[in-house]
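Removed from the display is one protein chain of the complex; every other protein chain stays in position.
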Amino acid sequence: MQDVKTEKKEFTPNIVAFCCNWCSYAGADLAGSSRLSYPANVKIIRVPCSCRVNPMFVLKAFQQGADGVILCGCHPGDCHYVTGNYYTRRRMALLYSFLNYMGIEKARTRLEWVSAAEGQRFSAVMNDFVKTVTELGENKRLTDLRVKEGE
Amino acid sequence: MLKIAKERLNELYAAISNAMELVLPVKKAGEVNFAMWAEGKEVSLETLKTVKSPKDTFFPQSENMMKFKTDGKNIEILDIRAEKAPTVLFGVRPCDYKAIEVLDKVFLADPVDTYYQNRREATTIITLACAKPEESCFCKVFGIDAAAPAGDVATWLDGDNLYWQANTEKGEALTALVKELFAEGGEAEVSAQQEKTRAIVEKLPFATLDLSRLSPKTSTIYSMTLLGRK
Amino acid sequence: MKDVELKVVERAKALLASGEVARVVGWKKGDFCFDPSPAVFESVEELDGLVYNWFCGANLSKYLIEISKKEGKTAVFLKPCDTYSFNQLIKEHRINREKVYAIAVECLGKLDVEKIKAKGVSMIEDVEVVEKEVKVATAYGTETLHKPEVLLTKCETCQKTHQVKDEEIILHERPARDVDRFAEVAKLEAMTEDERFAFWKEQLSKCIRCNACRNVCPACSCVKCVFDNPASGISAKANDAEFEEQLFHIIRAFHVAGRCTDCGECSRVCPQNIPLHLLNRKFIKDIDGFYGEYQAGEEAEGKTPLTSFTEGDVEPNDAVDGEAK
Partner (left out) sequence: MQRIGVFICWCGSNIAATVDVVKVAETIKNEPGVVFAANYQYMCSENGQQLIKQAIKEHNLTGIVVGACSPRMHEATFRKAAEEAGMNPYMVEIANIREHCSWIHKDMEETTEKAVVLVRTAIAKVKLNAPLMAGESPVIKRALVIGGGIAGIQAALDIADAGFEVDIVEKNATIGGRMAQLDKTFPTLDCSACILTPKMVDCAQHEKIDILSYSEVEEVKGFVGNFNVKIRRKARYVDESKCTGCKICMEKCPAKKGANEFNMGLDNRPAIHIPFAQAIPNVAVIDPEQCIKLKTGKCGICQKFCGVGAIDYEQKDTFVERQYGAIVVATGFKPIALDNFNEYGYADNKDVITSLELERLMNAAGPTGGVLLRPSDKQHPKVITFIQCVGSRDSSGCGKPYCSKICCMYTAKHAMLIREKYPDTEVHVFYIDVRTPGKNYDEFHRRAVEQYGVDYIKGMVGKVYNENGKLMVQGSNLIDNEQITIESDLVVLATAIEPEPSVRKIATLLTASIDTNNFLTESHAKLRPVESPTAGVYLAGVCQGPKDIPETVSQASACAAKVIGLLVKDKLKTNPCVAQPDENMCNGCGQCANVCPYGAITYVDKEFRLGGGKTEIRRVATVNPAVCQGCGACTVTCPSGAMDLKGFSSKQIMSEVEAICKM
């Protein structure tokens, strides 16, 4: 099977989702077990806490060709590591505002608080995010063209 | 000696770039650097020194020498070397041209760097003499005559015209292409400018730079091998 | 200005001669009048080369990271903007405060020789400034320029005061000014996303990855920088792909966010004159807007905005340009 898709029929976005192990990853599991579908182009990376996500990872995702990056964590106050998501909130508030300042479309970056019991919400958020990014089209601004040509 | 009015320089650029790729000092986002000419680009020959030297044309800061493709477990090396299109490097200052000569000694000597050689042979260098050297210029101490540059074609620029003197076959070949744009003459204006330039060079602070500041041993090596002075 | 310079040299010699300090960090005369460079003076004779003039824009606090590790005390001359960086480095335990004798030196703004040259002035021999007039003596006669037009960019919006001093050499009071240092940032914020992207794409495409900005930045003084460390995963050095420059500058700006004192050195040293301070000021403006006024370097202890939080912080999805939209 040619695992590298040669040409893309119509544009399907490539979304990287960072999910924190205790809440949003469990929320994603619940969405799964409740069969609440969302598009397949969302791929989840498990991190111990949302505060583990370094802005470098977000930029690396965009560089490698992601069209949208979403970060999910526990609701502030529910963090398994007490204060982790408070730092995430500040870091991403500044990073997202800064990326927008550099001209990157604001809708490409997103942060959502999803608890372990919110499978419904997880699926709704992912569906909405894929729709938004699809409307935005392919990420041409924050990406390494060399990677795009499949080198 | 040929000359062309300053106002018609754009036509010269257009003519050259029809035949070959033209690289010359272009002002972009507030800084002057060597870049590919295109209609509408702001050419700035008056700027004494571009931020980065023209070395990039021959010895770029980074280049893709090869590519490899992995398919499962096997790796395939792709030779992506492309023949450099014929290029004209316009507006090279005399000191930069000497630097290119020094580079030639390194990259064209055995074992030859074929990437460098390919680019070097494909390029015709048009040097531009200096009219107003600055206090930080040190060409004199390295035996460079700011007023009479070497290169495939030497040019001088004053208030009204650009004066054009081909020195090598490459220079002749290029001149043939754009001859009809030029008029004869201009020797007088050129020598007048040369007078003035050389007078300024004498007065520059670094005119009498004492190389012995470098340790004696290195200064001899420096002058002998790199500058070709025996 | 000459009077201040004399006092500086005199105090430096006195401190060194008396053995109170083992060395003095200042600026030494360059080849011309407009290119003094930071230097360490260890003997009184060497101090003859010590200068303090209208071109001493360099921030000396970063050099103290290594020098304060040496034996004996070090005297250093700090302009108002330098003292914030000095404080920030004390907070991060990079400078040993007891081993530094800080002399707060007067600063009425420094000149930018490139801006002078851009006005067609060359072969500069000396400069004298009286009130708002800058008299430039050159080989081709004297030119007079208007001071605000040839100030260093970082001095144009400077409202800083000395935060640290063991001693002070201030002979002329600096007129307080009210100027909005975020005006440029606001102008960019007012643009559309496409215009902003075009602006930064053009500016950053000039970047030649010479690392001058990183090497001069007091906040960017890691023992081993991520960009020098192949294990970091982002250590690319090539400057041929646009994204590399974006990545380098975004990550550098993020690493100093909340710690950058807006000393403006990065823009001063950039050979391609990329307005790098507009990147760091964006973070400062956002931090002030989101979490309340904060000036890095005002105190030498305590948390920075990125290592503290409040329950009510703004949500990232609606955090834009310093407010929740």
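In this document, chain identifiers A, B and C correspond to the written order of the chains, with residue numbering beginning at 1 in each.
Basically, a residue touches a chain if its C-beta (ideal position, glycine included) is under 8 Å from a C-beta of that chain, and two chains touch if they have at least 3 such contacts.
In this text the structure is predicted, and so the values were computed from the model without any measurement.
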Displayed chains in contact with the omitted chain are A, B, C
Contact with the hidden chain, among C:Ser37, C:Thr142, C:Thr161 or C:Thr307, goes to C:Thr307
Among C:Glu92, C:Glu298 or C:Glu315, contact with the omitted chain is made only by C:Glu92
Chain A residues touching the chain left out here are 1, 3-5, 14, 16, 21-23, 25-26, 28-29, 31-33, 35-41, 43-49, 51-57, 60-61, 64-66, 74, 77-84, 87, 91, 115-118, 123, 147
Residue list for chain B contacting the dropped chain reads 70, 72-73
In the full complex, chain C touches the hidden chain through residues 69, 91-94, 220-226, 229, 231-234, 255-256, 303-304, 306-308
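Operating definition for what follows: only the chains that are shown with their structure count from here on.
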By Cα-centroid distance to the whole-protein Cα centroid, the innermost chain is C
Cα centroid separation, chain A vs chain C, in Å, comes to 37
Whole-angstrom distance, CA centroid of chain A to CA centroid of chain B, is 49
Interface with chain B, chain C side, in the complex: residues 31-32, 117, 122-124, 139, 202-203, 205-206, 208-209, 237-240, 271-273
Residue positions on chain A within touch of chain C in the complex are 55-56, 59-60, 63, 76-77, 83, 86-87, 89-106, 109-112, 141-146
Within the complex, chain C is touched by chain B residues 28-31, 33, 51-52, 60-64, 132, 134-136, 203, 205-206
